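Structure in structure tokens, see below.
Other chains dropped; remaining ones untouched in position.
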Amino acid sequence: MYTDLVMEHFRNPRNMGVIEDADGVGEVGNPTCGDMMRITIKVSDDVLEDVKFQTLGCGAAVATSSMVTELAKGKNLDEAVDITNKQVAEALGGLPPNKMHCSNLAADGLRAAIEDYKERRAKAAHN
Amino acid sequence: MDNLIYFDHAATTPTDPAVVEAMQRWFTTDFGNPATLYNLGLTANQAMETSRAEIAGLLGAEPDEIYFTSGGTESDNWAIKGVADAHEKKGRHLITSTIEHHAVLDTMEYLEKKGFEVTRVRVDSGGLVDPDDVRKAIRPDTILISIMHANNEVGTIEPISAIGEIAREAGVIFHTDAVQTVGKLPVNVDDLNVDILSLSGHKFYGPKGVGATYLRKRVRVTPLMHGGGQERRRRAGTQNVPGIVGLAKALQLATDRMAEEAVREQAMRDRLWQGLQESIPDIWLNGHPTERLANSLNFRVEGIEGEAMILCLDMNLIGVSSGSACTTGSLEPSHVLLAMGIPAELAHGSLRLTLGRDNTDIDIAYFLDVFPPVVKRLRDMSPVYNK
């Protein structure tokens, strides 16, 4: 069902965990749907210095979470915000069709985290 | 895959080597079409009729009440569509439950689109249908009641005999999907008060792609397969003689060891559940504590998701299923668990273990070793479990 690369990421997820003093947090999905992920980021000079994920979900959900952290880490925010769910799936060598929509949310999670970071910064600038 | 520890006997079972052996000659040397008149065909026909009589005997039926099909799905579709088509002049109302297999539920849904009305009686938190609910659902235009004998996800055994009595009193045809019980529980069509019963070979160590329908004499159903005159004109198609011989052999073998195997599997299952409860916090049983198949264990694990557990267990050479129909292209949580009142997020985190002949105490011990760390790892990964 899954590509070897998906299974490899499922088996050995990269960047699993929580950044305690994160600069941004993104949450997408919903436990009622069976898939939920939380992405925490650490930003310095508009570059994603660290990205970590926590995921409740199936193999695809875990692997896409893991993959998006790899794709994002070290990128600057403008690049990272452009990463799409489709790119994540492609980087994994593809996902089963039924997993393309429901369990492929990791890029959305990353974007949510970046937005959270930007909002926090905007607020800080106002204060 | 000899080193796999298989806990998914409700999904399918290995075909017993004695069954495979019994099938062989009907493939190659005695391959005749049982509808032909020469010796080769007559021999095949005889083997088929002997199988029919054996199966009938084991179910307490007459041989000419047994019809061979391609499996449980066909038997379920035939029963429901066949009764609906043959009796729609009398009425267009059908009764079923909320926890049937999709072969029943989707067929019912199809009939709804064709203008039939369907009442789905609810189940309690253990998955039990209340016969009284069935009684109350009966209307003058009710033509069929279809309630499964035991549920395939949680193993709950329904009060079929009592429901059958109600159906008989009301003069309504009663079908039961016994795919999960035939070969595991004693099934007698008269004791169960059923008019139509579905069974499937691959659930009791017989071949895939062959099943049977018990159809009580004088119950009218329209064929699902029109064509040749096979099966007394009720189910067309060249009969699968090797499969049929295998079906009978498998049912014979399963019946022979039924009592002993139920005790053995239940003991293992109960030890397993005991062990899991001791080593893992926040897990709960799904299904009925007692009215349940001896080999079935379904439980929910807070904070993690089913497929992830399956994959982790597979990495440890253990085969299990989740409560949800992972394969249907939807990620809907199990309709059975939802019907029992389990919230969606816990339904997603459920696992089904169904034991079988090949399981031993060693498998139980191994599972109890492997599973707690899997749960811990996935809970560590989970954004919603923080205990």
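Order of writing sets the labels: A and B. Residues in every chain begin at 1.
Everything that follows uses one rule, which is that contacts are C-beta pairs under 8 Å (C-beta built on N, C-alpha and C of every residue); 3 or more make two chains touch, one makes a residue touch a chain.
Predicted, not measured: the structure shown is a model, and the values here were computed from it.
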Item to check | Subunit formula of the full entry, expressed with the displayed chain labels | outcome: A x2, B x2
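Please note the rule applied: only the chains that are shown with their structure count from here on.
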Checklist entry - Once you find the CA centre of chain A and the CA centre of chain B, what distance in Å lies between them? => result 41
Item to check | Residues of chain A touching chain B in the complex | outcome: 7, 10-11, 13, 16, 27, 31-38, 54-59, 61-62, 97-98, 102-103
Item to check | Residues on chain B engaged by chain A in the complex (per definition of touch) | outcome: 303-308, 311, 315, 324, 329-331, 333, 343-345, 348, 380-385
